[in-house]
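Every protein chain of the complex appears in place save one, which is left out.
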Amino acid sequence: MPLTVTSMEKQPGVFVVSPYGSLDTNTHTVLERKIDFLAREGAAKVITLDMGGVDYISSMGVRVVLKTKKELSRRGGALVMMNLKPQIKRVFEIINALPTLQIFSSLQELDDYLTEMQRQVVHG
Amino acid sequence: MPLTVTSMEKQPGVFVVSPYGSLDTNTHTVLERKIDFLAREGAAKVITLDMGGVDYISSMGVRVVLKTKKELSRRGGALVMMNLKPQIKRVFEIINALPTLQIFSSLQELDDYLTEMQRQVVHG
Amino acid sequence: MAIHSLELPATLSSLTTLENFVRQAMEPAVPSPDVFRDIRLVLEELLVNIVFYAYPGEGGKVRVECSLDPGGKLCIRLRDWGIPFNPLEYPPPRLEGDMAEREIGGLGIHLVKQLAHEIRYFRQEDSNVLTVCFQL
Partner (left out) sequence: MAIHSLELPATLSSLTTLENFVRQAMEPAVPSPDVFRDIRLVLEELLVNIVFYAYPGEGGKVRVECSLDPGGKLCIRLRDWGIPFNPLEYPPPRLEGDMAEREIGGLGIHLVKQLAHEIRYFRQEDSNVLTVCFQL
């Protein structure tokens, strides 16, 4: 199954990125390049990965998520996730990555977080 | 054409990495992962890319080379290249990357450079 | 003049299919390895850009048409139904200075412009039509 990735700018530098399909060895480049693009052209600081459309992930997909998190943190930003299907959550669980990744369960919760983040980015 | 990658440790932290085949969108991950592996397990500081076996490169292959150079420089190391076939040299030429990349034409020249590098890494 | 055509999903795995299709469409002409490599590189950069950028929504498809004229000119036409994008108007990347210092981008289109012997672009209704030609 291929991977397509859509994105939406919520506030300046704050993006929701929605991969759709399989996030694996053969497709991870599509997400990686989309994120590179947003970092370069959109000065992305905070990325929410909406995983609602992802039904398969392998360790190569996990790498992209963790590397992006690392890179954004280094630049004072953040990566958070939402809408993980049970099978996706399970993969992150097995490798114990859930404590590291902020997972939101509702849009409201995410919005509150983003508002707070935005305040810090602007004032920090 | 697939890509295979061999590597050899010349001195501690100093590696010669030899990709063989096509360095393109579908294969670049193999080189990327090999370099990640050497950075992690071999504490690679200086990498010489021996491009003698590469007969095709696309912009995705170029990205891996430039990203690796960036990452190694950040850690006080270096990436250099040798044995570029004319068609590979041409691609780097078109995007004007040759001034950025150190290209060696003989093993002797490379060895002198590595000896100097090693001295700096050890004493710096 | 035979015209071969093919429709593919805009995904990375279409790359191999596209390459094989163009290789066959060239027959019986046998381009030099150098020209063949240039064709392959141009196709890869263009297809990959369609995959990465043309459909910021839910993905889409690419239509390929190949024609070889008796003079040995091969033209490959790629059509997508993505956002309007004319690569000929895309500004060249900053090529001076230390590559490794700056963000890496804009290399693909620059390569295409340098390697294709001819490039034409037009927007037709809701599609981008890009034609690249090579003298075999």
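For clarity, chains are labelled A, B and C in written order, and residue numbers in each chain start from 1.
Quick note on the criterion: a residue touches a chain if its C-beta (ideal position, glycine included) is under 8 Å from a C-beta of that chain, and two chains touch if they have at least 3 such contacts.
Values in this document were obtained by computation on a predicted structure and should not be read as measured data.
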Among shown chains, those touching the left-out chain: A, B
Contacting the left-out chain in the complete assembly, out of A:T6, A:N26 or A:Q118: A:N26
Omitted-chain contact residue, chosen from A:Q87, A:S106 or A:Q120: A:Q87
Hidden partner chain, residues of chain A it touches: 24-26, 55-56, 58-60, 62-63, 66-67, 69-70, 73, 87, 91, 94-97, 99-101
Missing-chain contacts mapped onto chain B: 2-4, 6-7, 20, 26-27, 29-30, 33-34, 36-37, 40
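Quick note on the criterion: only the chains that are shown with their structure count from here on.
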Chain-level touch network, classified as line, ring, star, complete or other: complete
Between chain B and chain C, centroid-to-centroid distance (C-alpha), Å: 28
Intercentroid distance (Cα basis), chain C paired with chain A, Å: 30
Of all residues in chain C, the ones touching two or more other chains: 12
Multi-chain contact sites of chain B, meaning residues that touch two or more partners: 25-26, 60
